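Some chains have been omitted; the remaining ones sit where they do in the full complex.
Should a chain be cited, it is by its letter among A and B, assigned in written order, with residues numbered from 1 in that chain.
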Amino acid sequence: MKKILLQLDSDGQPSVFDAVAALDGGAEVLLRHGGVTVEAVSGLVHGVIFTRGPEDLHGSAIFIGGSDVARGEALLEATRKAFFGPLQVSVLFDANGCNTTAAAAVAKMAASLGGLEGKRVTVLGGTGPVGLRGAALLALDGAQVRLTSRRADRATEAVARLKARFGVDVEAAVVSDDDERDRALGGTQAVLAAGAAGVTLLRQSLWQSLPELRVLADVNAVPPLGIEGVKSHWDGRDVEGKILFGALAIGGLKMKIHKAAVARLFESNDAVLDAEELFALAKERLGL
Amino acid sequence: MKKILLQLDSDGQPSVFDAVAALDGGAEVLLRHGGVTVEAVSGLVHGVIFTRGPEDLHGSAIFIGGSDVARGEALLEATRKAFFGPLQVSVLFDANGCNTTAAAAVAKMAASLGGLEGKRVTVLGGTGPVGLRGAALLALDGAQVRLTSRRADRATEAVARLKARFGVDVEAAVVSDDDERDRALGGTQAVLAAGAAGVTLLRQSLWQSLPELRVLADVNAVPPLGIEGVKSHWDGRDVEGKILFGALAIGGLKMKIHKAAVARLFESNDAVLDAEELFALAKERLGL
């Protein structure tokens, strides 16, 4: 009875990254599907839940990915609807790596800050996949989260989505120039830079001048990085009293979480591993 | 030398059901292809028959599936044409599960009836994938088969296809209302309900009133079931002297046949497992 993972991906070519991580996480056979639409989900999922007896269903599982998080969320919803009572399998949701990356970054920040309860944290570029999930995880653990965006409509939508999906209240700040962004950082104790690859969101002169800022994390690995002056491989480097995490260091923990999550899929047939569950895994890894 | 199964599927997303059944049946590696056209077959098949020496070809095999049985039959024909004398591999044909499902249902009916020779059997909804194959298997074992359809053209076409493909003579009855259907069941000793999912084809008051009727089988697992009053999990339940089989019970045998057929593929390089061969496997399983 091999461990079979059904990979549902909304992109035309299913992710190779997710496939390798799945194999290294313990999946023995991958059934990979690209270009998956919501309409196709039930047939594919039924193929998994109707082929093995209930006592063997923990040997089958589903991974949902793809670069488009909203489409991935729709596939996840369709997957859950396709289950028949006890005839279900465990599911890991990590479209665009949003969950594992956010979980890794926020767990490292939490460890450095000595917990998130009551901390003031700013998420720069907070309306993208990792920014949204990062803001949610920070808020779920009690931080006061402010997210920034250049566009008011996207900021408003982000706040609404976070409320609807995670039940958290997050503040949005529209920042159309450097001065506004500087002001948005006033009083912040930690920064998560989650913007587009190759865009600098925070100048070194600024972060060095913020007296209360203690922890900075950047998930962008493509130069120029999101936080000026950080190095990708820095894994908690102390620079004049501030702790910095680069994208490669966060990525290392992300891979461990990803593989551990795949392994966990095959321990039962009813786990749904989404942002919260992956964050718990990340904290476990760091002894939090 | 791994056991490699080439999965040719006419649907855009190749069947996950068939993939899991193949893996559990003993295939070690699947090469899965969706959206397969007749034109693409020879190139794909040549990739299987020209890569291993004749003495190793039993380690490679082909499964042909997809929801459209006619397109699957065309792929099967193209596959056989692509073989080069002794350079061939074994093939399992089970588009839409038609062969394995029909084999399982008919084998269970045969066991309950004490053989099919001379028995009068009606196939309700007999022009669909399972109905056609079921009618063929019943007739091949000597039953007098009548199949019903709401449309005269489909009934005529079904009879012709059964004669052409299996060499059997089957009677068609066009039933446009309940009364006609009731009359079509006069004198029948067994019923196979093979209609569309969620459509009731036989009312309980009727089947209970037919004195000669002894065995009923229903392959529809989606409520309302094809035979009113049957339960999906009934596996030969006696109800007032009549023996009833539901879709889940038939499906259990179907899965065993499917997996046994996959295992058989790798015993030689020249087996073609179509309706007749899968029916033989089903009867073996039941000790017939």
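As a working rule, a residue touches a chain if its C-beta (ideal position, glycine included) is under 8 Å from a C-beta of that chain, and two chains touch if they have at least 3 such contacts.
Bear in mind that the values here come from a model prediction, so they are computed numbers and not experimental data.
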Same sequence throughout, 2 chains drawn here; counting the entire complex gives 3
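Keep in mind that, in the parts below, only the chains that are shown with their structure count from here on.
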Here chain A maps onto chain B under a C-alpha rotation whose angle in degrees, rounded to the nearest 5, is 120
Distance between the CA centroids of chain A and chain B (whole Å) is 45
Within the complex, chain B is touched by chain A residues 1-2, 4, 6, 29, 31, 33, 35-36, 40, 43-48, 50-52, 60
Interface with chain A, chain B side, in the complex: residues 12-13, 15-21, 23-24, 30, 32, 251, 255
